[in-house]
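Missing here: one protein chain of the complex. Every other protein chain is in place.
Naming follows writing order (A and B), and every chain is counted from residue 1.
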Amino acid sequence: MKAAIVLSADGISLQQQAHEIKSMLNTIEAGFSRVELWLFYKDLKPELFPKIDSPLSSIKLIKLANVHSPESCLQLLERLMGRYPMDMLLFASDGLGEELATRLACRLNGSSCLQVEECNLKSGKLEVIKPVYGNNLIARFILESFPCCLSVAKQPCCPIKMIPYEFVNIKECILDQAQPVWVKETRTICDESGTGLADADLVLVAGQGANNKETIDVLQGIANSIGAELGASRPVVMNAWIDMNRLIGASGLIISPKICIAAGVSGTGVFSAGIKNSGFIVAINIDGKAPIFQIADVGIVGDLKTVLLELEKVITARGKKKGHHQLPGSGKGPQ
Amino acid sequence: MMKIAVCFKIIADYDRMSPKDWAWDEHHIVDTRFVRRIFNCFEESALEMALKLSRPVENPSDKAELTALTIDDEKGDLFLKHLIAVGYDHGVRICCSRELDLRFNPMGISRLISAYIRQMGQTLVILGMQGGEGDNGQTGFLVAEQLGWPCVREVTEAIRTESPEFLKVTSRIDGASLVQIIKLPMVLIIGHSQESPYLRIPNLKQKLDAKKKQVTLLSEHELKVNNKIWFNTDKTLIDLQRQKTNQSCIFLEGKTARDQAQQLYNQYLKKRLPT
Partner (left out) sequence: MTLTRQAIVDHLIDIAGQDRVITDEQVLKENSHDRYKKLETIFGIYTTPIPAAVVKLADTKQVSDVLKFLNENKVNSVARTGGTATEGGLETIVENSVVLDGSQMNQIIKIDSTNMQATAQCGVNLGELEDRLREQGFTTGHSPQSKPLANMGGLVATRSIGQFSTLYGGIEDMVIGLEAVFPNGEITRIKNVPRRACGPDIRHVIIGNEGALCYITEVTVKIYKYFPENNQFLAWALDDMSLGFKILREVMVEGYRPSVARLYDAEDGSQHSFDQFAADKCVLMFMAEGNEYLANATARGIARVVEKYEECQPIDGRLIENWFDNLNWGPEKIAQERELIRKTQHMAYTTEVSGNWDCINTIYENAIKRIREQYPHMDDLTMLGGHSSHSYQTGTNLYFVYDYDVKDCKPEEEINKYHIALNALIVEETLKAGGSMVHHHGIGKYRTPWTRQEHGSAYYILKGLKDQYDPNGIMNTGTIYPVE
């Protein structure tokens, strides 16, 4: 079987995306006769490449004239597939990867699947596993026709090393590209500095049980004191109590800290997917029957603010990184 | 007048299902008939965003015609009526033969939607990022492919511009927000929108008026999508499995928060915390 990994060299998540593809590739028992890396780039030709386990037969560098145009990428990929037909194409876990996988498979009369966690060759057909029913169940599918275009599942942060790949054939592909005529103007607004959530050892995740923005601010203070990063479930983010880039869950960040403290989170399937890879999960919730306790190692039934304030005292008293939080409105420390 | 179609699919409220409820029959159908139905969160944002888009505050007379479209059995009618009550001009339900399992067949769903759009002439189609039982995440892209239109994914906001042919669309890309002025027609796929998190609520009069209006029913035959090949899927379901859960959560029994925090730290966190 022949496979190509398709990535954007200029993307800030390149190394993480490569790790996710590598993890998925490692679940395939069947061998590949050929694995290629197809990299889109805009200005600077890449010289370092993500180090994946499978031996690479070739690296193809494709210059992109319009960097925010999925249509351009699709047309280029169609032409590449015409010249270098592959049985399987692996795309990143992000929105672009999902769009390219779906639309390319449609154009090539192949099959596609997103959020693929595992994959296997069985009797000449590809079998994939992905979450369904709001991450409450996992489904196994047979993909009916080739080429199979897969966008892989998100994984906890583990960016891959970049290496020069000295002994692999690197080919530049300069192809004509039309400008998308429907876009009149484009502007990008880069995100402010990211959070340390992806690789923090200790993460505190706040849920709707926090009740209001003021409590979230208190929890941010506690997180700072104890050396933790603060994340949040979807309701907290959608209420604008915290920035979107701190969203934890299947449609946000997947994290795997050594310790995750989920406070006031009910624990839906979609959320749990975001923290289930943690080393140790503590759940604090006033409702002893909340689903979060089904994935927690240790549970506390109680008021999250009271418990966390006490935990902060205990941890900071042991000479960890000192800090103090401010109670809302008072400008003073705790009374 | 601009014509907009918003596609949605109601789902069972999975948060109201306990572990024992996740069971299925020999056809891999999970029985969720005893759980209430809700809009999924992305479609709720899509439905609200479309309402705002169709009735611009600056120029209320420049209304767009809004249609809510779903592929469902009669359960969908209540939600269509609700959407009419909050301001949708039309509620349309495509009803398919019961043997068709469209849960994991975004290709089939997109063919039905595209056939409707071609027939009715909307120039803007809005969908949520993912939903339905399958969480396929592909329907919007496939509708764009079927119609041959551009699409923008992970949209957080869409507003009108001075020119009626263009929309200003903000969406998420890797590490940034992308703001584009794009010419209609197009497909918009809605992600997390803090600008439009919830669907508005109708008042009593609006609900009463909506009761008098009819939902439009269409079959796949009327849309001329009745060749079985049209519903071929690119993937076949083999089996379902439960997600693994931890059966043995230890509950800390301290009498006060202080006791619980002490116990948590001394017994579990101290040895695990980074030094």
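Heads up, the rule we're going with is that a residue touches a chain if its C-beta (ideal position, glycine included) is under 8 Å from a C-beta of that chain, and two chains touch if they have at least 3 such contacts.
The structure displayed is predicted, hence computed values, not measured ones.
Asker: Tell me which residue among B:R33, B:R98 or B:K228 touches the hidden chain in the full complex.
Answerer: Missing-chain contact among the listed residues: B:R33.
Asker: Out of A:C106, A:A210 or A:A283, point to the residue that touches the absent chain in the complete complex.
Answerer: From the options A:C106, A:A210 or A:A283, the contact with the absent chain belongs to A:A210.
Asker: For chain B, enumerate the residues touching the unshown chain of the complex.
Answerer: Touch set of chain B with respect to the missing chain: 16-18, 33-37, 75, 78, 197-198, 200-205, 207, 211, 255.
Asker: In the full complex, which residues of chain A touch the absent chain?
Answerer: Residues of chain A in contact with the hidden chain: 207-212, 214, 235, 239, 264, 266, 286-288, 290, 301, 327-330, 332, 335.
By definition in this document, only the chains that are shown with their structure count from here on.
Asker: So how far apart, in whole Å, are chain A and chain B when each is placed at the average of its C-alpha atoms?
Answerer: Distance between chain centres: 21 Å.
Asker: Tell me, which parts of chain A touch chain B in their complex?
Answerer: Within the complex, chain A contacts chain B at residues 8, 11-13, 68, 70-71, 94-96, 98-99, 102-103, 105-107, 110-115, 127-128, 131-145, 180-191, 194, 201-202, 227, 234, 237-240, 244, 247, 251-252, 258-259, 266, 268-269, 272, 279-283, 288, 291, 293-303, 306-311, 313-315, 318, 320.
Asker: Flag every residue of chain B that touches chain A in the complex, lowest number first.
Answerer: It is residues 11, 14-15, 17, 19, 22, 30, 41, 103-104, 106-107, 129-130, 133-138, 141-142, 144-145, 150-151, 153-154, 166, 172-183, 186, 191-192, 194, 197, 232-243, 245-247, 249-252, 257-258, 260-262, 264-265, 268-270, 272-274 of chain B that touch chain A.
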